[in-house]
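I am attaching a structure below and will ask some questions about it afterwards.
With one protein chain held back, the other chains of the complex are shown just where they sit.
When the chains are written out, they are named A and B in that same order, and each has its own residue count from 1.
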Amino acid sequence: MLGLIIWALTTIFTNTIHNLEERGIQTGFSFLDNVAPFGIGFSPIIEFKLGTSTYWDVFFIGIQNTILVSVFGVVAATFLGFVIGIMRLSPNWLLSRFALTYIEVFRNIPVLLQIMFWNFAIFLPLLPSPRQSLSFADSLFLNGRGLYMPKPIFDSGVGIWIYAIIATVTVIGLFMMGRWAKKRQDESGERFPARLIGAGILLAVLLIGYFVSGSPISLELPTLARFNLTGGLEIPLPLFVLWFSLTTYTASFIAENVRGGIQSVAKGQTEAACAVGLQRTQMLRLVIIPQAMRVIVPPTISQFLNLTKNSSLAVAIAYEEVVNIWAGTALNQTGQALIIIAMTVAVYECLSLLTSFALNVYNKRIQLVER
Amino acid sequence: MADKVMTFEKLPDRPPPMSQVGIVGWVRENLFGSKTNTILTLVSLYVLYILVVPLVDWAVINANWVGEDKSVCDANKAGACWVFIAARFNQIMFGLYYGANPDQIWRPTLAFALLIVLAIPLFIESFKYKLQLGAFILFGYPFVIFALIHGAWLGLPVAGTSEWGGFMLTFVLASVGIVGALPIGILLALGRRSELPVIRTFSIAFIEFWRGTPLITILFMASVMLPLFFPSEVDFDKVLRAMIGITMFQSAYTAEAIRGGLQAIPKGQFEAAEALGHNYWKMMAFIVLPQALRISIPGIVNTFIALFKDTSLVSIIGLLDLLNMALITSRSLEWKGFDLEGFTFAAFIFWICCYAMSRYSRAIEDKIDKATKY
Partner (left out) sequence: MKLVKLIAIAGVVAGFTASAAFAGTLDTVKSKGHVQCGVSGGLPGFSAPNDKGQMVGIDADVCYAVAAAIFGDRSKTKFTPLTAKERFTALASGEVDILSRNTTHTLHRDTALGINFTYYNYIDGQGFLVKKTLGVKSAKELDGAAVCVQAGTTTELNLADYFRTNGMKFKPVVYDTTPQTREGFDKGSCDVLTSDKSQLAAIRSELKDPSGSVILPETISKEPLGPVVRQGDDQWFNIVKWVLFAVINADELGVTSKNVDEMKKSNNPSIKRLLGLEGEMGKDLGLSADWAYNAIKQVGNYDEMYERNVAPLGLSRKGSVNDLWTRGGILYAPPIR
């Protein structure tokens, strides 16, 4: 058995070498340091500069964009999934049917079809061209290319440091207040609305501190240029569409997990919670969901992984994540299929290992609560 | 006064008030039970109103159902153009070859009809040969459908794999995936629970590798790397390469589903089998796997549903599956601008198939639950 596996692997290896030689295809890692001869449109943190960025940069920009959409997608899908899952169990018949319909529709249609549908049939035709952008207070713009927002610009002077210190001190203070409030409630049972007051203080301090430190942050507004809006913070439409479709699709699976988890909590818990006079929201938040998490988390882990993997379908709508620009554009332009595919696969293997590791740790912690 | 005899007589039960029973009672209970409930109901009704009314208007009431060509739909833009679907139905369902040769359509139609006829007994409680029939559908029927739609074996006009398309291709890809993945999946699941560290490590690595990689990358890999792995005389066409990629991908998921089943088998079964003197393979084949597979059927069906949806990814590597066929026909010169209809139709077909399968899987799950719980 083992011999067979080894033999198969070596044969594949020698065949590959032989084929590469026979067909005159060159291979090697040296191309990675070459300057990439094509352009990339969306590169928020690691910036792409035509003429100086290398293939390495292309690779990292791809990873960065994959992570970007996955992180936002995971957060939003978890939120939406919980909302729909709880709606599914609502005593309100209509609401529960509504959630059921949502779940059954979204999870039984291929996600690629959904992505293309939202992009080509809904958002692109319905959103206006850049010149007719929908604008809100001349600072938020929405058009067929994306959403444009004011971008905060941090001054380089002393002010920004003063402001940062003020903000840090406030946050630490609020954190301590929270601990004090919890301790008091544990001891005396009196509740202190720490969150509400905390939020108020934070807002006030940040606002006052802003002016005290000499307005160190300014906003760069998007302005209309010849073709489109320039400046400001841009969320390109493909990113939005991909995020939107992955969220709605994955949420339908998470909702089912949430429903299953909540239903797995013994009925006595609900009755007991009612008996001590908790409202439905309190009951869910304090009694049911903490217990349901044990059942919800494991299958949800795999949904997060699925979402990350599904982000590779961006190829269809021109969002520049790793499969699109690396296993797509870069592969085409260099012809280095072996190395590029191997690197792409490695990225996903790492991401999937990381996600499952992080969530397994969380899962372990939550399992310990069980007595 | 005192001589008045007090009699206690039980009056017949009064019917519960109107507000507690019947439709009114139900509505009160389930829709307007409390203040929040009422608000939720009203909001839901409003959302339904703004979503459903235009949809029904577009898809049914204002839709164009009959006509010869685009002119009908151009005249009435308010509704969907189902005329387009009717005109291109054969292409969308059976691909370009059968779309161009309507006289051959009986072949895929017969193949599908045969499958349905074969599958019916599986749902009949009293049917005794379910196992045999199931095995035939899994491992015998694929040859039948290939013979019919390819044609070479039966001396019919040949429709090569590069000419397959539409729903037919989607179906074939998904079926090949599940049929090919079952044996590999069983081996991998056994390997993952094996006591030999080398085999266990290999199985885990194999499963995790395919599970961690997105299918689209695997399809790219299959289309650009697979040819490099084999001597140049071994020739794969595009559909075959996609099938290999999909099978590998699917086998990892099947293995995990089966592993779940294996884990549910009580240890006593293994020990009993060993006590009877069975060796490993006999124990697995006759004692453990039959039970484990039975438990893992819902899991396998669920991975199959996922695979069925995922086959739509082959449209990215340029195969003309249901999704791609719906797209290219709705973007053809004759029917430009009806992609909403194309998307809707493809979504509808996918939805029906997946929904039906998920109901089936849930039904089996319930049955198994009942059987094991009592």
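One rule holds in what follows: a contact is a pair of C-beta atoms (placed from the backbone, for glycine too) under 8 Å apart; a residue touches a chain by one contact, two chains touch by 3 or more.
Here the structure is a predicted model, which means the values were calculated and not measured.
Could you tell me which displayed chains border the chain that was left out of the figure?
Counting the whole assembly, the omitted chain is in touch with A, B.
For the chain that's not shown, point to the residue among A:S96, A:S135, A:T170 or A:T329 touching it.
Residue touching the chain left out of view: A:T329.
Of B:G22, B:P54, B:P157 or B:G318, which sits in contact with the chain we cannot see?
Touching the chain that is not displayed is residue B:G318.
Out of A:T230, A:S264, A:Q282 or A:N360, point to the residue that touches the absent chain in the complete complex.
A:T230
Have a look at B:T36, B:N62, B:S162 or B:Q269 and name the one touching the chain we're not showing.
Residue touching the absent chain, from the options given: B:S162.
Of A:T101, A:S129 or A:N360, which residue touches the hidden chain?
A:S129
Check the options A:G39, A:G200 or A:G214 and report the residue that touches the missing chain.
A:G39
Quickly run down the residues of subunit B that touch the omitted chain.
The missing chain touches subunit B at positions 96-97, 99-100, 160, 162, 220, 223-224, 227-228, 230-238, 281, 316-318, 320, 327-328, 331, 333, 336-337, 339.
Tell me which stretches of subunit A touch the chain missing from the display.
Looking at subunit A, the ones touching the missing chain are residues 4, 8, 11, 15, 22-26, 37-42, 50-51, 120, 124-125, 127, 129, 144-145, 225-228, 230, 237-238, 315-316, 318, 320, 324-325, 328-329, 331-333, 335, 337.
The criterion applied here is as follows: only the chains that are shown with their structure count from here on.
Centre to centre, by mean C-alpha position, how many angstrom separate subunit A and subunit B?
28
For a test of understanding, state which residues of subunit B touch subunit A in their complex under the given definition.
The contact residues of subunit B facing subunit A are 30-31, 33, 36-37, 40-41, 44-45, 47-48, 198-199, 202, 208-209, 211-217, 220-221, 224-225, 227-232, 305, 309-310, 312-313, 315-316, 323, 327, 339-340, 343, 346-347, 350-351, 354-355, 358.
For subunit A, which residues count as touching subunit B in their complex?
Listed in rising order, the residues are 1-2, 5, 12, 15-16, 18-20, 22-23, 90-95, 98, 104-105, 107-114, 116-117, 120-121, 280, 305, 309-310, 312-313, 315-316, 323, 327, 331, 337-338, 341, 344-345, 348-349, 351-353.
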